[in-house]
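Note that one protein chain is taken out, while the other chains of the complex remain in position.
Our next item is chain A:
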Amino acid sequence: MARRPDLPEQGLQGEGPTGNEIRKSWAPGEPPQHDVPDPAPAGPLGRTADLLMLTPQGLYCPAGGFHIDPLRPVERALVTHGHADHARAGHGHVLATAETLAIMAARYGENFAGSSQAAAPGVSLAIGHTTVSFFPAGHVLGSAQILIEARDAAGRLTRLVASGDYKREADPTCAAFELVPCDIFITEATFALPIFRHPPAGAEIARLLQSLHLFPERTHLVGAYALGKAQRLIALLRAAGYDAPIYMHGAIEKITALYQRFGINLGDVRPVPARDGRGGGDLPGAIVLCPPGALQDRWSRRFADPAHALASGWMRTRARARQRGVELPLVISDHADWPDLCRTVVETGAEEIRITHGQEDALAHWCATRGLTALPLHLLGYGDDDAAAVEETAPGAATGGAAS
């Protein structure tokens, strides 16, 4: 993507007008009281507004001069994770974890941004009048929460965490969520209704294996988002002792290979082979992973009397599962469920909660009943799960995969 010519050359590090430089890291959880840069000139909106405002491009930090997960090309972007609704191509500069940068490169090509910089977990960087550091979010490989710290005119330090998408449940394919104490916590709200309590993923995997046992001649087609969910499913199947080859739709291969390059052990995973021409359905009794959109595709008809499973938090409600036409809904999500959202909001110690994409109103209501100030940030364009799933079926969007 070409850099927009009308903007000054300005790096996330180097000598822009704000004089950025890399600061020494501090141990996670230990606030860097000493090296937070001077405050930005106090804006009329006060403390929060300096750290965070909404622009048409998405969340913007005026004190740091950067956007977080912007929806449209911007000069400087901090990206929490590689899902398509958070990581978009065409920014001037991108700061993200090494894994997220690799995912973006795999999806959009090496030139996905003018320049990029890898953020190491827990290492702080000075950007503008802020200090920024990345901490694991437990959502998918490389997913991070971004901590932004700044002092106001009175010298008072404010810590803001933009958590992107996150989950607290253990996931063998990515670093576990780290709790980052803060004053302002920006949380997602994908599953922010009390009906969403994800069961242990292992129990859902057991249901899949049970079905395979009952229907040993049927191919079990499992719909899973290409980034994160698919690899987690494979890892969970392996942890449950399933050691047969697991087959993948083409749209999942690239990201799976990337996971393996980052050292995630997934056992024997193979692309779906060309039609064997024997007649009858292909791969009877095998598990085949595909993007959710491919479940009802023409492509799926080649398999042996396929049983359709779909792994998503949305499968918690029966109507949704039925709408997707699956026989085996698996409630496995890479997002925090309701109890974990509530728990996290409280545990951060934040006084102010900002809620993005999902069921903002329910979580805001809950926060209010706990005496916490919570405001929905009505961001459009993130996590529109169903729409994203439809888009995944579009030709050429093979590796697309948004919130799940």
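Just so we're on the same page, contacts are C-beta pairs under 8 Å (C-beta built on N, C-alpha and C of every residue); 3 or more make two chains touch, one makes a residue touch a chain; residues count from 1.
Here, contacts and distances are computed from a predicted model.
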Identity of the absent chain, which is to be given by its UniProt protein name, from "D-lactate dehydrogenase (cytochrome)", "DNA ligase (ATP)", "Amino acid/amide ABC transporter membrane protein 2 (HAAT family)" or "Glutamine transport ATP-binding protein": "DNA ligase (ATP)"
Touching the absent chain when the full complex is considered, from A:254, A:320 or A:343: A:320
Touching residue (missing chain; options A:137, A:193, A:230 or A:353): A:193
Hidden partner interface residues of chain A, rising order: 193-197, 199, 211, 214-215, 218, 305, 307, 316-324, 326-329, 359, 361-362, 365-366, 369, 384-387, 390, 393
